[in-house]
Structures are given as C-alpha cells and as structure tokens.
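One protein chain is absent from this view; the other protein chains keep their places.
Showing chain A:
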C-alpha cells in the first residue's frame, strides 16, 4: 500500500464517519463513496482498491443490498475485535452475528449459511462466548430458538416484545392495569360525572353562558336557579318524573354532540407517560394504540371522528362504574343481557343433543330445575 493510497484510505473512512453521523446504520454504495469526493473522480480502480483494503481491515462491512453490494461502517474499536479472533470459523460466525445487530442471529441460520459441522459451529460459538464477544438470548417470538447477539447489546423490541413483556413473558397483569388506566382517562375526559341526588332530580334548565363565571355559589345564583325550576313546573301540566338512578348515586353522563375533547391516542399516551406507571421500556403511541384497539374490540370504547381528529369515548357510559375499576371486575358495568344469556339453554353444553325423547330434554332437564327454583 503506497502512501497515497494509505492517506486516501484514512480520508475516505473519515469522510464516511462524517456522512453517517446522523445515521450510524447508513449504507454506502459505490456511487455514494465516489460522491464523497475523496478519490479522484472517474478513478474507479483506485476506489475499489481502497474499499478492498478497508474491508480487509474490517472497517467496512459488506452488505448485500437490493441494488447491489454496499458497505456499512464499522467503528475502529469493533474492527479491532476481529484481530483477537483465532480461527477462520470464529471470524465467519462473528461476522454473521455482528451483521445481525440487535435482531440477533439464530444458531440454525448460522449453521445453514456457513455450511458448518455442528461440532465446529459449537466450538466457535463457545470460544466467542468465553472471549465475551457474543451472548445468548431468547426472543419472545420463539422461546425455544437458540439466538446469539453481540456481547452487551440490547435485543430489539421485536425480540423482547416491547413493553408488554417482562423477562420474555407476556405481562398480562401490566396490560390489564394499563387498559384500566386508559379507560379511566377516556371516561374522565369524555363524559360527565354527575353525583347523585340533586343532579338526578330536576335541575334547572339553565345553561352555562360564555363570559360568566361558572359555579358561583352566591345567593343570587341559587335564587335564580330556584326561580327557573318553579317556572318550569308551572309551565308543565304534571310534575317532572325523576329518572331512576342507580343506587350508587353517582353516574357518568354522555357529553353533548359535537364535543371535540375526546382524547386521542397521543393525548392518552402523554397522560400515561406523565403518570410514570410504565416501567422499563418506554411507552409509545403505537403501544397505546394497541390497547385502544383491544378496548374497541371488547366494546368498551368507540372512535369519534371530528374532522381529522380521532378521539375515543366510552361505550354505554351511564352503565359503567363512574370511577376507575378493573375491566374484569364485577362492577365494571352492568353487563348487557338478552334472552339467550338468561335462558338455561343459552349456555347449555348438551344443547345439540336435547330433544323430546332424547337423552336430555326440557321437561326433565336439571338446568331448568335449577333455573326455576
């Protein structure tokens, strides 16, 4: 390697480092490298020579790209590791694991790609592991796969399953808690909490007016309220009937049409993040969206579109418990029922066998006996 080449090599590497400061994972095609203006234009031969050297020194890692061959930069410290590899097998295996990055490499894949004997592969892996170059990990996608990753590297979210997984196990308790939190936020911001008696009986038909301070407990306000109530009962032929409110008194009421404040996925995410409930993995909007989808599938919430804004509100809000409850709890809401949920036949395990003269029938069936008691 002449001196000029050596200088060019260092310049090219430095230029690449600069170019991928924003995105360390960036690939360089031959044209990209040429465009860095280090190697004299048109001197493709020189460029290829330099690339070859850099690759040999492990500073460039070749990547097979859909448009052809490209290279990824390898930091010098990383490149130096290759110097400690003592066998060809170790190098080949390490290259694959290195290239796999945070996704990791499956032992079976490595074997197939290198066409190595089991013994040889295992030996190489063992040696690399003792050198603390690589480590084994499990992916939630398939717990039985033997996966390898560079030592000290954090497996990708796909491998760990994101925030829903704790030590490779789906953390259902955590999911349920977050779901309950999401429902509470949606209820709080998309319905009105009315506390019982006074609200239940006839409240004056008076409405909040812009520009006037609301909630004034002054005597005047009280009086004017009263007067309005009198006025209406005089107007009416009969007394207003009190709607049958639940024993618990407090209920949630739906908000008027056109309400624009139903919380969006982003807003809900922000609120959860500010509550610091989510441990470990950061919670992103896409994760909250997954929870929202599930709540929609469970008929707990629904989407409300106002222009471009997609908000969420609670379904059957007046039947839901007005405060935060776990979704599985008995008094989350009054469950919906219909004829088939109340008749014993609706849940009967021998429904198909049941007929007059058959092994079971309505006339002598124990499910009915119990039900009629």
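Everything that follows uses one rule, which is that a residue touches a chain if its C-beta (ideal position, glycine included) is under 8 Å from a C-beta of that chain, and two chains touch if they have at least 3 such contacts; residues count from 1.
Here is the rule we use: contacts and distances are computed from a predicted model.
*Asks:* UniProt name of the unshown chain, from "Bardet-Biedl syndrome 1", "Anaphase-promoting complex subunit 2", "non-specific serine/threonine protein kinase" or "DNA-directed RNA polymerase III subunit RPC3"?
*Replies:* Answer from the UniProt record of the missing subunit chain: "DNA-directed RNA polymerase III subunit RPC3".
*Asks:* If I consider the whole complex, including the chain that's not displayed, which of A:138, A:194 or A:285 touches that chain?
*Replies:* Looking across A:138, A:194 or A:285, the contact with the absent chain belongs to A:194.
*Asks:* Using the touch definition up top, pick the residue from A:87, A:136 or A:342 that touches the left-out chain.
*Replies:* A:342
*Asks:* Need a quick check: the contact residues on chain A for the chain that isn't drawn.
*Replies:* 164, 170, 172, 175, 189, 191-200, 202-210, 212, 214-217, 221-222, 224-225, 228, 231-232, 235-241, 243-244, 252-261, 290-291, 293-294, 296-299, 302, 304-307, 315-316, 318-319, 327-328, 335-343, 345-347, 351, 354, 356, 361-365, 368, 372
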